[in-house]
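In this view, the complex is presented without one of its protein chains, the others remaining in place.
The block that comes next holds subunit A.
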Amino acid sequence: MTVLKTSMRNFFAHKGRMALSAVAVLLSVAFVCGTLVFTDTMNTTFDKLFAATSSDVTVSAKDASDTGETTSDNGKPPVMPASVLTKVRESQGVKTAEGTVFSTSVTVVDADKDNLSPSSGAPTIVGSWNGNDARTMKITSGAAPRGSGQVMVDKDTADKHHLKLGDEIGVISAVGTHTARISGIAAFQVTNPGAAIFYLDTRTAQQTLVGEPDVYTNVNVTAAAGVSDEQLKKNVTAELGTAGYKVQTAKETADANRADVGGLLNVMKYAMLGFAGIAFLVGIFLIINTFSMLVAQRTREIGLMRAIGSSRRQVNRSVLAEALLLGVVGSVLGVGAGIGLAVGLMKLMGMTGMNLSTDDLTVAWTTPVVGLALGVIVTVLAAWLPARRAGKVSPMAALRDAGAPADAKAGAVRAVLGLLLTGAGGYGLYLASAADKAKEGSLWLGLGVVLSLIGFVVIGPLLAGGVVRVLGTVLLRAFGPVGRMAERNALRNPRRTGATGAALMIGLALVACLSVVGSSMVASATDQLDKTVGTDFIIQSDNGQLITPQAVRAVKDTPGLERVTEYKWTKADFTTPDGRTLDGTAITAADPSYATDLRTETVAGKLADAYEPDSMSVHEKFAEDHDIHLGSKIAVAFDNGSTARLTVRAITSSDVVIDQGAMYTSIDTMKKYVPADKLPLDQLVFASAKDGQQDAAYTSLKSALHDYPQYSVRDQTDYKQALKDQIGQLLNLIYGLLALAIVVAILGVVNTLALSVVERTREIGLMRAIGLSRRQLRRMIRLESVVIALFGALLGLGLGMGWGATAQQLLALEGLTVLEIPWPTITAVFVGSAFVGLFAALIPAFRAGRMNVLNAIATD
């Protein structure tokens, strides 16, 4: 009991010193809980949405996906004849059955040809207005569409793009472009997940989306009273026969949708939890440091406790009890903050078009439990070492003159262990860079990263000596004696400086590693583009829409072009000479001119030959794995088509970035085996200008595609820039998430400084007494902070660049052949760290400056 009482008193006596550690626990727990609450809320929202939008039983074409997503390679949704509707209506237990037509392979534009599709990646849906939708949408102005000239739009889209009744909009599908005027606006009665929805009447939808009358993508069936969904499904299936159609109950549709969305949400959840984990890791350093310093400061007190009869275990336990209190306080606040964070994230999503309602806020009982358990366990574990050290304090400590706690020396065991770990890590990285199999290499890379990180953490205190001295010589000498004292202070407890720097190191190492890999990606791709791309313009969609025949026609009709290459992609089941059948293998079909547009190197044969009738190419690895040589025959069973026996006429190098792993055949060959109406639309279109007409052709192409805002045409320069921007965006997102770990590390620097200022109260008093001005004192503390921060940055950047370079070496197997160190980023991070140091020292320096000289001298 006394143990607990002492712990409580200590905890509250030092609540200021505990505050930053509590904030670190709070942040990490909040991130975990926030992620859990947010993803759970998303799941709830989607569950409600799916439950509301599914009819009792839905019949769709065999080719339709389980989620009822209505897209296919040929740009038209898979449809069923009207006879299906009649048959369904004849089934037993059917109350109503309604045929609908929907497609997501569409782009909708306003009168100025500006894209009305969401930029967030959420789908654009065009479909027939029907009873099922009327349950979830409420017409707020105008009326439902009637006749081919009318369209109804959802309110969110209308508001975002300032659309009003009577405005003209165009629906672009594989059939063509259909224009109509807005007859009505309908508001979502359920949460809109960000999609843009446009309604036509059924006949117009059939014509616009499919180009045929009397076809449906779905038949929505409602059950008569007393008929269960399962029974209804059985009845309908019996009537339709087993083949040709997909019949799903509301639950099945919702489950399929949930699995679809859930997969994505899970990826997001685990990625965010990963970053929370990094923050926890960094937080551990902070907690270890805090407790080490508190124990050191309390050495005399602990000695007294031991002298008057406390056992080691009691002392040990009293420190752990304090950690437990810290963990509980930090975690409880963290759970609360996590829920706040989730609400904030929902608001943020609202800005991108996804309106999440706080009514759906879902806090599973596991969320606070997980948050509390994590926070408490991590805190107590982190305090383990300092607690053990406290237990080892001898009763003699009570009698010794206290003064400042003895400076800790970094031991020889640490040196050996650290060197061994770092060495092992380095060897792992070396093996990774030398590996010739990506799978094996990535294993070594992972091992090397983990070991070298631990090695650096262990050896950090030893490195602190050397690195701080070098930094001191370079940077601090300019500040004279104040700089020198700052350097000495940073050096006096290498373990502390090491741990504080290491916390910053982790975050920055990841930043450096990713920036190296990212810029190497850009550099490698650019290099490959320069070397292999022989076309002037690349036309592609920015949101995954395929290129409609009308748009391809527009490109082909553009003046000043020498050639236009179409590029399609589909899946096929391959049967290779080794007798194996590979289902769903990707095959690329392009015009023969593609061999000129992309000069992929071959290891055998000529690529141009692969575009001969009934010929194809494979890539080197595939050829090795399946014992394929020039002249081998592969049976290719095209999806939606028949089986071809294609002769391998070229084997391409696997060592490429662009089109890696692609296997080529000609579009003409594909056309022989895939019926025209099932032929996939173009993924990409390449265009090359006639000599000397590049600029004019670029302008003409852009204006030719003006009516199709979903497609971008880029010349090589713009394409490289787009690539760079894309990778840059991804990196920025990751940096943003890593910022959490870095914030915790900064808290660690603040904490270390604040505690060492307290620890050095007498020293500071002495220096002030003999004439150190407040300004000089503050500068001294700031410089110390800067040195610690730069130490962490130097280690982190060095380690991260090493990781990044190794990853690049490994990925060279996958075509990442160029190593590029992004020096501007690295320099910016280094300089930024100095500012982080300055920032972290603000409050500790201020407090030290305010210290009363006399009190400081008198402090025991």
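The rule we apply is simple: a residue touches a chain if its C-beta (ideal position, glycine included) is under 8 Å from a C-beta of that chain, and two chains touch if they have at least 3 such contacts; residues count from 1.
As a convention for this text, contacts and distances are computed from a predicted model.
*Asks:* Leaving aside the chains you can see, what is the UniProt protein name of the one that's missing? Options: "Peptide ABC transporter ATP-binding protein", "Polyketide beta-ketoacyl synthase", "Nitrous oxide reductase accessory protein NosL" or "siroheme decarboxylase".
*Replies:* The record names the chain that does not appear here as "Peptide ABC transporter ATP-binding protein".
*Asks:* Touch as defined at the start, partner being the missing chain; which of A:241, A:631, A:692 or A:771 qualifies?
*Replies:* A:771
*Asks:* Of A:94, A:236, A:471 or A:485, which sits in contact with the chain we cannot see?
*Replies:* A:485
*Asks:* Using the document's definition of touch, tell me which of A:582, A:608 or A:857 contacts the absent chain.
*Replies:* Of these options, the touching residue for the absent chain is A:857.
*Asks:* Please output the residues of subunit A touching the missing chain, sorted low to high.
*Replies:* Touch set of subunit A with respect to the missing chain: 401, 403-404, 407, 480-482, 485, 488-489, 491-492, 762-763, 766-774, 776, 853-854, 857.
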